[in-house]
Each structure stands twice: as structure tokens, then as C-alpha cells.
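The other protein chains are all here in position, but one chain of the complex has been omitted.
Labels run A, B and C following the written order; every chain starts at residue 1.
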Amino acid sequence: MFSRLRGDFPILDVRVGESPLSYLDSGATSQKPQCVIDTFVEYFGQRNAAVHRGAHSLAVEATDAFENGRIAAAGLVGGTPEQVCWTKNATEALNIVALGMDRASHGFGGEEAERFALVPGDSIVVTEMEHHANLVPWQQLAASTGAQLRWLPVTASGELDLTDLDTIVDETTKVLAFTHVSNVLGTINPVDRLVEQARAVGAYVVLDACQSVPHMPVDFVDLDVDFAAFSAHKALGPTGLGALWGKSELLDALPPVLTGGSMITTVTMEETEFMPAPQRFEAGTQPVAEVAAFATAIGYLAEVGLDNVFEHEKELARVLLDGIADIPGIRVLGDAADRIGTVAFDVDGVHAHDVGQYLDSQGIAVRVGHHCAQPLHRRFGVTASTRASTYLYNNVEDCTRFLTALAEVRPFFGVAGEGE
Amino acid sequence: MFSRLRGDFPILDVRVGESPLSYLDSGATSQKPQCVIDTFVEYFGQRNAAVHRGAHSLAVEATDAFENGRIAAAGLVGGTPEQVCWTKNATEALNIVALGMDRASHGFGGEEAERFALVPGDSIVVTEMEHHANLVPWQQLAASTGAQLRWLPVTASGELDLTDLDTIVDETTKVLAFTHVSNVLGTINPVDRLVEQARAVGAYVVLDACQSVPHMPVDFVDLDVDFAAFSAHKALGPTGLGALWGKSELLDALPPVLTGGSMITTVTMEETEFMPAPQRFEAGTQPVAEVAAFATAIGYLAEVGLDNVFEHEKELARVLLDGIADIPGIRVLGDAADRIGTVAFDVDGVHAHDVGQYLDSQGIAVRVGHHCAQPLHRRFGVTASTRASTYLYNNVEDCTRFLTALAEVRPFFGVAGEGE
Amino acid sequence: MSTQMQQLYQQVILDQSRARTGNEALQRDAATGPHGYSHQVNPTCGDEIELETELLDDGHIAVRWSGDGCSISMASASVLSELAADATAEQMLEIESAFHELMHSRGTMEADEGILGDAAAFSGVSKFPARIKCALLSWMAFKDALNQAQAAREEKHHA
Partner (left out) sequence: MSTQMQQLYQQVILDQSRARTGNEALQRDAATGPHGYSHQVNPTCGDEIELETELLDDGHIAVRWSGDGCSISMASASVLSELAADATAEQMLEIESAFHELMHSRGTMEADEGILGDAAAFSGVSKFPARIKCALLSWMAFKDALNQAQAAREEKHHA
């Protein structure tokens, strides 16, 4: 199956200079199958219109496409369609929660929203392996409310250090926000253990599911989180679309951040009443074509099966890790047993930017830099790393081509030591 | 020229039941020429990657596509590319300004941002003809800071009533936010006069340019506004994309609202420094394919010429207004001389929803409801209206088909009076 | 004229949208029997309805409403009021549930005239997703208001 589906992705036929393309940067953004691209052609060519507001036939069709996307997304991550609020990306989704709590802390949202208010003495807990998208908004919330920002440290093996979990997540904790899977290390975090501690102290759980939803079966209801965020573009879907998932009771109580059209019931010059979720968080014209295209992507993923995707990528991770172990002078960041096909590493004597450049000259696309996780890199004593990340369209040949090129890097830059 | 370019829009060939489509709902969202659709196919098929962060070739090409979009947008509305910040829609753009001021009022953004801080005693001025997107965020800002919300009323002819301009926009006024063109009435507002008064009292000017940028030549530098917002989807571009334009000095000082990756310089666990505009306002993965497609749309508009578009639509407006005047029982909302091809009206005895349904049965797509402008409708004593709005692909035949069907509406619902 | 339009705007609907049975001044707390009130808005088009129910001694329900909306929503409120005049609370809830199901059938269901009476005329609406809310608006208000009226009666009993 996995060898056949490569043909569905037109970009894999692109050549980089004289080399074929091995795209190992799906952790940043995924490539799109033809059917997802076709949805844009079909939507804009056949049924484009503004949704929710029209009696005319195109508007009805566009609304159907939009709402069917919500149904598809609920099928992907669990819960009901009303629990899925569309955003521009996962970053906006995480901000909606943090900024909604900020507004609740400043008296917005009435009695309903008081449960989200933070005061000095409260704490917010994140982890040292967060993407900036799940760190900076919480820093801002702490600054705005006087709450304290705390974090769970990361071990040398790239796992969350839970030694002091009970004292870090304590009775003062109102929010525990963490990533399901590290976008740098590939580590899968123990959601159950963290949710259990959050429940014990009555904290809300916010899950950054950007790197899990595309790569493994995920059900937010089973995981029992309160809010979760993910992006369409990392899961075969288009750019310009992400989602906030939440428990309905909480979504309906959280004050909206972006306000305007299509999220209100009554507006006078003086005041406004807001609709319940999901519309509450969907002010203005929505990414309708993008939702339609994402629905197609979800259908594609369902056909392949996310359990199969998970297994496939685990095999590729093995190939990558075993191969890298044979190349002198490469240090992989983290070695958690529970992981997806994402591997970040440091090449002794060669800066990540130069590593990436060399690999690119062989048609191998990897990511270099801090991957929006500066604190995590600091934890590992580097400012930047090189990251290879797989997806369902990658194969062993991509990995082998990557490993062959990687072995040439240090010799090329003249830093291969004696006897290497 | 205008008759030829219809062929560029595949959706215009769609049939509604047995009728051809006359799409008169471009005020809500515009249709897309084939070249814009093709850009999606080309981008996702040939050069999709995450921008700004990669050394690999696809990432470089994607970054080029993304940044060229900014150059194109600056070409469309004036100023430099750095003055264009991408958003999900115009609503987000307006919220960024209002919420940025909210954050400045709560001590964020340091000394730089103090200029944006509002206190009780300050005032914010909007107008009675605003779209909810340019009203609700300002209500929220007033509620959050204790500033007073004031508004310029609308005359019976659907124009801004400037009689008391000097007392409404006075020394207390920190922000004057208004729409360039009414999305209901089609009225073009006198930007010069309003900017002049704002300058006289030292207020910032925020222009909602959603309905002007697609339909006429607009230059924000010439208009001398401080901030402006518009949407790609109303200007032949894709869904999921809008823009905030601003004076660089102000953009760089305004505290960002959405925070996360790609908008920071340095992040530690404790604190974060933000980049200048435009990145400052572009947290997380951006709508890259959408920007590429919008660049294509802008090129298309430039080829046609926005002055030609403006003239073409004014002619269609004439046909619509003259035709409606001949149909008994129809009251057009507003009759400003300075207008675009947008006409809203009330049908005596028939609710807008029913009017729209009847027109749809003849293949004519119009919008019904309050068009996200409840206060304006209240001003005209109705809760809903029917709106026909034109764009460059409409022709006189669309107008005639619309007029013929409209004349049948009251007879169909049995409300045509004696002798009509 | 398309047949879909004729199915949508059946004569019953056009007539009832003008008749507006039950469209009269609300009594609110001046009502003597156990009563309930509901205000429903359709945010997409601005249609709204205020509706009150009063439980009468003879087991019937008085319905009074005032509203602003399209012919579908006005006709629906009118038909509802007519039906209420001849039905018990249980029967009305049965009609409500049948009507709800019919509206969400996307044109795949036969309307059961035995249960629905004149409300069967709305079966064409189910093919127009954007109009379903119009037809249901008064019924949502009714269900809400009836709930309150019944709760008020319970309270009286226990008082």
C-alpha cells in the first residue's frame, strides 16, 4: 500500500537540480495528494460562495462542504462536530484558549467564564519541550494575570521528567498545557499520567496535538483532555487551516477573542451577544475551500488507516536511527522508545545550516534551525539541529539516500577526524 | 474586455437547476478566475513547503512565492511590502488593531506601545454603517478599557451624517474606525474629510477597505490612513486570507495578539522578544498557497485595471437602480451618488429570505439577511434586506435577468397591490 | 416556476404566512394559567420570534406569539398555533418530534398528515437546508416555553 500511494503525491516527482526529491520535512508541513488539490479545483470551479448566510444554491452547497468538514474532523479526532472550531492554524487555536482565559481574567464572559479566570498565586504549567506556539501564549497569559509559569523539565533521553510532577502541577495549577508528541525529538508523551495529575488538582488540560494527529490514531475524548489544537497542513490538508477542539461546555463558556460577523446573535451599537461554539470562535469569512480540501485529506488518511501510518513511520524511524548510529560524529537528540518518525541530530563540527545545505544538494529536504523550540535546544546545549521527519509517502529509499548523503557531510566540510 | 473575461471564471458555467447562474453576491465573496485556481495546483504540486525556516530548495521557492505575494499586495494598495501583514481574513486584521490597543492599554508592548493605550475618558468613534467586523472589536475595546464608544449616524440617503463630526470626533478620540465603502448601501465614504478631522484631534484612523480594494483603485498612502484591512476572497483571491496594512512605525509598536512560532527573535522559558512587522503579526504556519493564489489574482486585477472595474460596475449599478425604480413595491436602501455596484432593497410585503429564494429558483444568486450590519438595518427600519452586488465578471444580462425575476416576486407571493 | 419552488411555497404556507394565527399581544405574567415564554433568533437572517404558552384548564394550550421573519417562519408559527388549539401537550410534543424529523429528512420522508395536519405542508422545506431553521424557529420557542409552563404547573402543585 505505502509504495503505491507515493503516486498520489505529484510533488514527489519534482527534481531538485539533478536529484530526485526525498522530502523528509513533513514535521514542518506535509505534502498533498492529488485528491486534495482537486478539491480546490472542484470547490472554486463549482460551488464557491459565502457560507451560512445565503438562501442561494451555491451558498447552500458551500455550507454543506464546510459543515461536512467539521463532521470529518470529528471523525478524525473524536467528539461531535460542534466540538471542532476552525482556526487559521494550530497557533491560533492555542492562542484562543490562552487569550480567552486572559479575557475571562479581565472580567469578560460573565459568570460562565469565571472558571477560567487566573489570579496571582495561580500557576500555569507547560514543558521544556514545547513548540513556541504552546509556550509564548502562556507566558503572555502569566504576564497578563500575575499567574506563575512553571514547566516540566526534559531528561537527557528526551522524555518529560515527571519526578516532581506532583509539586510542579499542584493545587495552584489552573492549566497544564503540553505537547502530545515533540516536534523535535519525536517523543510521545504519556498523556494519561499528565491528565490524571491535572484532574487531581482541578487543572484544565490543553493538548498540542500538531504532531500526533497526522501520524497516529488519536481520540481526544478517550484522552480526556479539555482543549486540543492541530493543523490541517501537517495532515495532508491545505495551508491556512487549523482547529481548536474542546469540551462543549468549556467552549461555550470561553470568551471569544476575535469578534465580528457570523459569530453573533444580536448586535446593537452598544453591545453584542455571541453564539455558542463553534461559531463563537469563527469570526468573519472562514477558510471554506481549505475545510473542503481537509475533509478530502481526512478521507484519504482514513482509507490508509492511521494505525498503518503509525507502524510505517515507526519502521522508517528504526531505519533512520540505526543508520545514523553507524555514522561517526552524529548525536541524535533524545532516544525515547515511544516515538514517531522524527529524528533531530547534531553533527559534530558542522552547523545545522550547512548540513541542510549539503543534503539539499542531493535532493534531500530536511529542516534546520531551532524548529520553534529554542528552550529545548538550549536544554541539549545547541542552538540549532537538523531534523528528518517522515510521513506516509516516505519509503526506505528516502532514508537510505538521506543516510548516504549524511555520511558525506563531515568529510565534505573537512571535519571528519582521524580513522573515521 | 469585460465580456471576454467571463470565460476565465469556470463557475459562471454552472447551472442552478434548469437556469444559468447570475452571480450577484460578490459583496459576500468573489468568484475565482482559472489562473487563481491553477496557482493552487501549481503550488501544491510543485513547490509546497514551510516558509522562512528552511535551507532546502522547496522551502526557498515557497518563501519566494509567499514574499512575492507581499510585494504584489503592496502594489495593489500602496506602501512597501513590510507594511502588509497576512491574516486569515479582514476580521482578524481589524481585531489585531483593536486587541493590540487593548494589550497596550494593559501595559504590554513597553514604552513604544503607550501611544495606543486607552483610558476612561478617551473615546473610540465608529459609524452606524459598519460591518460587525468593524464594530464589535471596538465595543470590546471600549468595555475593556473604559473608553467611550461613539458613532457617526447615517442619513436617510445612506451617507454618513457629518453634521456633528467635530463634536463626535473630538480631543478625547483615540481611534476613528470606519468603512471605506458600505457593504450594504454601496456608499463610498469621504475618507479625506474624516482623516482630516482625525488628524486635527490626533486620533488614529482605521479603514475597513473590504469593499473598496476589490472594486476601485485604492492607495492607503494617498489616503493617509494609519491602518487598513481587506480580504483576499472578495478580490478574486482565495478563502483563508486577509491583510492588515499599517504605517510601519505603528505596526512595529503595536503589541502582537497571536503569539507563537516565526514571530519571535529569542525565546527562553521565561520570556520572549518579538520581531518587527510584518512577522510580528504572523504567528505560526501561514496561508502560503493562499498568498501565492492571491498574488495571481492581483496580477489579474492589474491587467484588467481597477479603474476599468470601477467604471464597469458603476454602469451595472445604474442598470440595477433604474430597473428597480420601475418595479412597484421595492424600496432601495440609500441613494448616495458616490457608490459601487452594490444595491440593497426591501420588497414590500415579502421577506428578504423569500425574495432570495425566488431569485435563486431563477438562477440568480443574491444575499439576504442583515449582511453583518444589524445596526444599519435597524436605522432603515428593517431587520433584513436583499442585496445584489456586482463584480467585473457581471454583465447587463445578469442585471436584466435579475430585474425580470424581481418583478415576479410580489405577484408570486400574492402581495402585488391593485393596478400593479 | 420550478416544481421545487411550488413544493416549498405550498398554498397553505402562503395563506398561513398572511393569516398569522396566534400572532397577538403577549400577556407574560398577566396570564392566569401556568405559562412559559421563549425568545428565539435565527442569527443568519435576523428572524426572530417571541412566543408564550399557557396551560388551560381544559387540557389545551394557548399559544401567543409575535415575530418578524420570512413566510416559512411566520406560516410555521401560525400552523403551530392552530394545531395547539386542538391538541393536548402530549400530542403537541408528538407533532413537534415528527416535524423535527421531517425537517431533517432532506426530502427523503413522506409527511404523515395524520399526525402533522397542516404542518405536513412544510415537507418541501426539508430540501432547502438554509430554510429548515425558519420552519423550526417557532417550534423551538414552543418547546422551550411549554417546558417552562409545565414546570410552573408542577411548582404550583407542590406549593
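Following the convention adopted for this analysis, a contact is a pair of C-beta atoms (placed from the backbone, for glycine too) under 8 Å apart; a residue touches a chain by one contact, two chains touch by 3 or more.
Here the structure is a predicted model, which means the values were calculated and not measured.
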Chain not shown, its touching partners among those shown: A, B
Contact with the hidden chain (one of B:275, B:304, B:327 or B:415): B:275
Among A:2, A:178, A:358 or A:402, the residue in touch with the chain that has been omitted: A:358
Touch with the omitted chain, as defined above, among B:169, B:185, B:228 or B:264: B:264
Residue touching the undisplayed chain, where the options are A:154, A:368 or A:399: A:368
Residue ranges of subunit A at the interface with the undisplayed chain: 17-18, 350-354, 357-358, 361, 368-370, 374, 377, 383-384, 412-414
Absent chain, residues of subunit B that touch it: 52-55, 59-60, 63-64, 264-266, 275
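Keep this in mind: only the chains that are shown with their structure count from here on.
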Higher-contact pair (C-beta pairs counted), A-C versus B-C: B-C
Most distant chain from subunit C by Cα centroid: A
Whole-Å separation of chain centres (CA-atom averages), subunit A against subunit B: 30
Between subunit C and subunit A, distance of the C-alpha-averaged centres to the nearest whole Å: 46
Approximate Å spacing (C-alpha centroids) for the pair subunit B, subunit C: 38
Per-residue multi-chain contacts in subunit A, two or more chains: 53-55, 59, 264, 266
Multi-chain contact sites of subunit C, meaning residues that touch two or more partners: 44-45, 128, 131
